[in-house]
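A single protein chain has been omitted; all remaining protein chains appear in their positions.
Chains here go by letter, A, B and C, matching the order in which they are written, and residues are numbered from 1 within each.
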Amino acid sequence: MQKPTEKIWDYERQRRNRKLERAASALGASLRDKVVPADMAVQLLEAVIAPGDRVCLEGDNQKQADFLAKSLTQIDPAKVNRLHMLQSVLALPEHLDLYELGIAELLDFSFSGPQAARLARMVGKGQIRIGAIHTYLELFSRYFVDLTPHVALVVAQSADAQGNLYTGPNTEDTPAIVEATAFKNGIVIAQVNELVDKVPRVDIPGDWVNFVIPSPRPHFIEPLFTRDPAQISEIQVLMAMMAIKGIYAEYGVQRLNHGIGFDTAAIELLLPTYAASLGLKGKICSHWALNPHPTMIPAIEAGFVKSIHSFGSELGMENYIAARPDVFFNGPDGTMRSNRAYSQAAGHYACDLFIGSTLQIDMAGNSSTATLDRISGFGGAPNMGADAAGRRHASPAWLKAGEQRRSQQPGIPRGRKLVVQMVETFREHMQPAFVAELDAWKLAEFASMPIPPVMIYGEDVTHILTEEGIANLLLCANAEEREQAIRGVAGYTEMGLGRDLRMVENLRDRGVIKRAEDMGIDKRDATRDLLAARSIKDLVRASGGLYQPPARFRNW
Amino acid sequence: MEWKSVVEKIFPDGHEVEQTGNLIRGYGRCGPHTAAVIGTTDHTDVGVELALAMAAAVINVIRDHPARPIVFLVDTSGQRLRHRDELLGLNGYMAHLAKCVEMARRRGHPIISLVYEQALSGGFLANGMMADVCAALPEAEIRVMGLAAMARVTRIGEERLTELSKSSPVFAPGAKNYLLMGGLDALWEGDLSLCLSAVLKNIDNTDHRRSLGYERGGRMLAYPVVQRVLASA
Amino acid sequence: MSNPKQARSSYYESSARARIAGLLEPDSFHEWLPAAERVTSPHLATLEQPAAFDDGVIIGRGRIAGKNIFIAAQEGGFMGGAVGEVHGAKLAGVLERAVRDHPAAVLLLLETGGVRLQEANAGLIAVSEVMRAILAARAAGVTVIVAIGGQYGCFGGMGIAARCASAIIMSEEGRLGLSGPEVIETARGVEEYDSRDRALVWRTVGGKHRYLLGECDVIVPDSIAAFRQAVTACIDNGDDWSLAALEREHQMLAERVQRFGACKDGRDIWRELGWADPDAIAMLDNDEFVAAAHGHRAKNI
Partner (left out) sequence: MTIENLKYRFDNGTTTRGVTAIVGVLGSGNLEVLVEPAALGGACEIEVKTAANGFGAIWHAVMKDFFARHRVGDIRVSVNDAGATPAIVSLRLDQAIETYLAQGRTKK
């Protein structure tokens, strides 16, 4: 009998330990405990990142590990190359510079907002290879399956010498990234705004973190969820009235998530005024998976809101959040901890309604924000804007939606999440929101994607809300009715003008399509006077001075 | 042209004009008249200090030399584009200067201005354009904005603007255009002292620019519009 | 039009026509060269640009607190309230008519970026004519009152014209200056003036700073009713067009350069004026602010 070759079971741990030894010798005396001076960041990265490694660079929806991103672009591509980058959000130019510099070659990501146009150009030129475009939850999930990072470059507010991290209210993706990396033989490096003797609270335990770098300047953070009420139009007020009376009140929606546009900001600002006047306080909108939108302040102050769990925080809202611990998830230190992974899960499984905007909707109700010259990804909308087939607990809104569905398609009793697409029929510059074919198809062809990048599938959408009315797709018997229901609220777009007038009137008689007047809404009441706040300053006042908006949102 | 040669040509009978920084001030004699001279030079921009200094000069003339004509010599690249000057309220300083000029006019000082080099938008409003008679040397440059910048801001093609500027004096730079629009009374050529004495003989303190623009065919609407306002119920 | 909503309607958000309707006594407004007469700009038509029926300014006569006044209101929504040939002539016409008719006051609701570039020469001359007409009206004993509280502020030559008036009423949201922040940023760079830093912009040209500096006479909350009240008070105060008043202004402006000439930011000026916590000023309500500003303004007239 031949003696079996001895199987090595800790190859990856050994590999990590060798990297840590390389780092120790490269850093020498400049390494104190876990603290690495900023001017040694590039040496550290060259020591711990090997060619072909999977590197998760923390680029979140809001906060950015910008110093580490910059440092990564400065490493020698002769030493470190072919990196496989994992990022929930591509926000900074450096994120794409890596591919031009020959440091990275493959990308798996979720959202690329500000870099979408450049990403499309680089894909077109073959400078970058995209593994897949994910939703947030999907990408985080793969960190624990087949895309586990070898190295994670993360960002926090402060750290102590032992590597304990305090993220501040913008915890965002950090816990998901660090957990996947630290427990699978990876290396975790954090840039921090300050070193402290004792962190206010431990968001990430020090023994999961290998290195801490005090960055030369505080990390970049984007106030992505601030909508100036001054920019809300009377059409958006009208649509918000229809959402509240025609959907929220109709189903008794208590648990929900809102998108980030002005359409949904209008709903938030109508809660303490219009919704209250309909006697809906306490009956709708009490529990939220939502970032701390400043436009939520009047509703919170009016007592509409019982709780809000957040994906991230919002610049300027810190003091307000800290002063409202009954509403927000604040730690023992008094400040909020957000968590994108948990909040996405909450939005998917524990909410009865998602409402958000999009750029294009086709006649099957599929919607997408993709355009030919931009590869922007999806972020979290598909997780919120999808029926949670795995859900089992019941709620009145969920049950009612399920019942309506079964009125057309009999089946075993189950509920249904409300997924509402809220769009004006034309965007700026007369771009129609309703189209025969989504631009996503052309983009898929151009970028050789296996499937067109659809944000929310038609089968998941329950309602489409435009200034012309609400189409309830749950009540449509077949594809033909669905199409006419959509055309019936598509206004003067080509799709809307192409409606079958008789069928649309019939759908209206059946309550599948509802106009403002069918809901008892007088369009003349749709004025900005209904908004609980008409300016950022009104929001500050409503917060009792606790909300401190960033300078760019002020006009005083 | 250098301000010194301008002054010498306007005041062949003697003058005492000095430059301090970019401010010119003093007086000159032209035939029987002694005129105060206030002006700027070196294409300077006009910030709060310069506007205030010009206003002080006007107030001094009002106080010390009743009814003495005031000649503004204009050479400016416009208002000073600084955060600090805006912080201090540059518009208020400019308006103050304009008010001083108006006060002088109301107290019997004839006001004449001569653009001898260049006059740009805001720097021109508070003195040169406040005059009873506004003149320019033929080579002087007068404008709000160059065509290239105008094309950028208005998003109208520069070629189109250039083409239109051949037939319309309404937007393009140039002293001739201002003459047609009534913004300038005359271009001063030849003997500048004769030009000044001729003006001083006939000067009055009403604003003639609208009717001039109408007569010269450069600004055909302003005059009838005002007439209609005056005639409305 | 005794709409109860009007009492709390925002001046900032209202159109020029809504401001006139809200300020004047009901049904007292009589418009001159109204929209139906279509006195539009031919220069815009030449450039294939849309031309408004009233060229962006509404003029006429009406009553406020029982007094007959003339009024002009610029519409910021149309080309940023920019002054063209017709627009400028309408403004000048109101003022020149005031010299003839002696109303109790001329009220100018200004909202403008200055000269309309599409008709730049006509606009610049028109602004100059407006300046002279304002001063001619004052010299004739007519009080000219300027109100500034719209989204586009009051800039360019009209910023100078505004300061030629007898009195200026602003709201905190209003802005008054010569060169707009974007113009300075373009010319001198973002380090000189970051036009996107709106708090900085308001510390430079906003209503509260202008009030503390003595560049405006009255500051009011952002409501049409508050503006109406202030206009009435300004009419009652009348005007002082005299050499003595001018010399006092000269003194004030000279002191301002001396005292604040080295200041880099509105906050430095406010500190110099004796405000212990300049950063708190932005959030003070109008009444609190006006009370606190007593004795901490650089105004001596």
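Heads up, the rule we're going with is that a residue touches a chain if its C-beta (ideal position, glycine included) is under 8 Å from a C-beta of that chain, and two chains touch if they have at least 3 such contacts.
For clarity, every value in this text was computed on a predicted model and none was experimentally measured.
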item: In the full complex, displayed partners of the excluded chain; value: A, C
item: Residue of A:Ser395, A:Thr425 or A:Gln484 touching the missing chain in the full complex; value: A:Thr425
item: Which of C:Trp32, C:Phe78 or C:Phe289 contacts the chain that the document leaves out; value: C:Phe78
item: Residues of chain C in contact with the chain not shown; value: 15, 17, 34-36, 45, 47-54, 75, 77-78
item: Contact set of chain A toward the excluded chain (per top definition); value: 233-235, 424-430, 467-468, 491-492, 497, 523-524
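Throughout what follows, only the chains that are shown with their structure count from here on.
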item: Rounded Å distance, chain A centre to chain B centre (Cα mean); value: 59
item: Per-residue multi-chain contacts in chain A, two or more chains; value: none
item: Complex interface listing, chain A residues touching chain C; value: 230, 527-529, 534-535, 540, 545, 551-556
item: Residue ranges of chain C touching chain B (in the complex, touch as defined); value: 30, 32-33, 39, 42-43, 46-47, 49, 59, 85-86, 88-90, 92-94, 96-97, 100, 115, 117-129, 131-133, 135-136, 139, 156-157, 159-164, 176-179, 181, 183-184, 187-188, 192-193, 204-205, 209-210, 213, 215, 243, 246-247, 249-250, 253-254, 256-257, 260-261, 263-266, 269
item: Touching residues on chain B, where the partner in the complex is chain C; value: 48-49, 52, 55-56, 59, 62, 79, 81-96, 98-100, 102-103, 106-107, 121-122, 124-126, 129-130, 143-145, 150, 153-154, 156, 160, 164, 168-172, 177-178, 181-183, 207, 209-210, 213, 219, 221-223, 225-226, 228-230, 232-233
